[in-house]
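Note that this complex is displayed minus one protein chain, with the remaining chains in position.
Our next item is subunit A:
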Amino acid sequence: MTDHILRMSAITKEFPGVMALADVDLEVERGEIHALMGENGAGKSTLMKVLSGVYPHGSYTGDILVDDKVCAFDGIKDSEAAGIVIIHQELALIPQLSIAENIFLGNERARRGVIDWGRTTGEATELLARVGLDADPSMPVAALGVGGQQLVEIAKALSKRVRLLILDEPTSALNARDSDTLLALLDGLREHGITSILISHKLEEITRVADSITILRDGRTIETLRTDSGEVTEDRIIRGMVGRDLDHRFPEREGDIGEVRFRVSGWTVDHPTQSGRRVVEDVGLEVRRGEIVGIAGLMGAGRTEFAMSLFGRSYGRYVSGRVHRDDQELRIRDVGDAIAAGIAYVPEDRKELGLILDDDIRRNTTLAALGKVSRRRVIDPGQEVVLAEESRRRLGVKSRDVFQAAADLSGGNQQKVVLGKWVFTDPELLILDEPTRGIDVGAKYEIYLIIRRLAAQGRSVLLISSELPELLGMCDRIYVMNRGRITGQLPRESAAQEPLMRLMTTASTPRRDAP
């Protein structure tokens, strides 16, 4: 009889229109490191939010058993009282406060509201020693690197007498050395009886430290593997993560692929605020007329950063790189230049970056190309309405009329408005960043049809997506990015999920030259 610290059984969580978790089981033994794996959107984070009480008891069905007792958490406070602490990918530290203050935030060492600084500093020093961070507890957290901050988070968890520690992609922002330190620490905590759940995309890490691995796919538990059985290889895990059929969810391609229209070479970009942090490094690619080219990669691989920096340097600090259209070098210094050069970028976050939610469909549609509906900078309201209406019909936006506010549309229709806005600029190169994220199946198909039609008109399309089936179903060629670099490219014929996943997850593959 094995000793389970946690058993989650038949967890089902539904959001309006989306089944996020369906009958998910997760069993974690006391004192192990348990990896949770799956593609983006497989339900890992949702499951952990259910466990930590972010989604309170009653908003899901199924049981959570900690130490074989059924628990009903109504919030993070409850789960922490049971010894479960989650550390999110985006760290929840307050940079201006000191390390000690952060460790005891919300849990202050105080007497009647007055902080006992002696105890605070003393206990903080002890905790820092346990996590192996050699730093003065009175130092502000901002002075630490990301790796150090991660360790402070763990110290904070330890201060809450954690028994089950959940880490959501803890190493995604760390360099190799910091990652090793962290993983060694998890190993050490295991010796002290602390169980960890590790969410990660890095196969090599997982196979090294995890005792067992649970794989989720499309909101379901696929299997749980034990690493000591010896059968667990990276291939085995990948197969579990992606093993699904490509059915007829994508329209047939039409039109011909022509000559190379856009060529990017040596594209290198630094982080906008952290000097010296390279986000995109020496990226080169080309797109032909009428071709849909995919960019695969995990979150944080630098795909969005690459696309936005290409689009008029709207992200980061430009270091180097050239763009050619029809063998002519383009000079693009801002978004206006990019639009004039025939480039359009449909952003990933349509509410934050794509739309003006208070404005109606008409104004959103024409914003990027007001010149088309105005003469001498005076807008012709009749022409604007007619052209916006035409665009609305062509894209099949379901709304009363073009005067409906963007905020009142469903996700799929909002996405169509954003697409319509960029099609309205009559671009030669359309960069689509996760164009179907958070959209239901029917609307997805319509968006795919629109993309196909744009390519058939001879436009070039760059499609960034985290959904491998989408890339495989839509693209003529797929580049893979990992840690800011292009790690390979696969033509449509030989592209499949396994080799893509391998290129996306391998630590550092030397860059292959384009064929």
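A few comments on the model shown:
Everything below uses one rule, namely that a residue touches a chain if its C-beta (ideal position, glycine included) is under 8 Å from a C-beta of that chain, and two chains touch if they have at least 3 such contacts; residues count from 1.
One rule holds for everything that comes next: contacts and distances are computed from a predicted model.
One chain of this complex is left out of the view, and of "Xanthine dehydrogenase family protein subunit M", "NADP oxidoreductase", "Xylose transport system permease protein XylH" or "Activator of (R)-2-hydroxyglutaryl-CoA dehydratase", the protein name its UniProt record gives is "Xylose transport system permease protein XylH". Checked against the full complex, the candidates A:D359, A:E428 or A:E467 give a single residue touching the omitted chain, namely A:D359.
Residue in contact with the omitted chain (choice from A:G266, A:P381 or A:P491): A:P381.
The chain omitted from view is touched by exactly one of A:T224, A:S410 or A:T506, namely A:S410.
Considering the complete assembly, subunit A touches the hidden chain via residues 17, 251, 311-312, 314, 334-336, 338-339, 345, 347, 352-359, 363, 367-368, 370-371, 374, 377-379, 381-382, 385-386, 389, 393, 396-401, 405, 408-410, 412-413, 421, 440-443, 445-446, 449.
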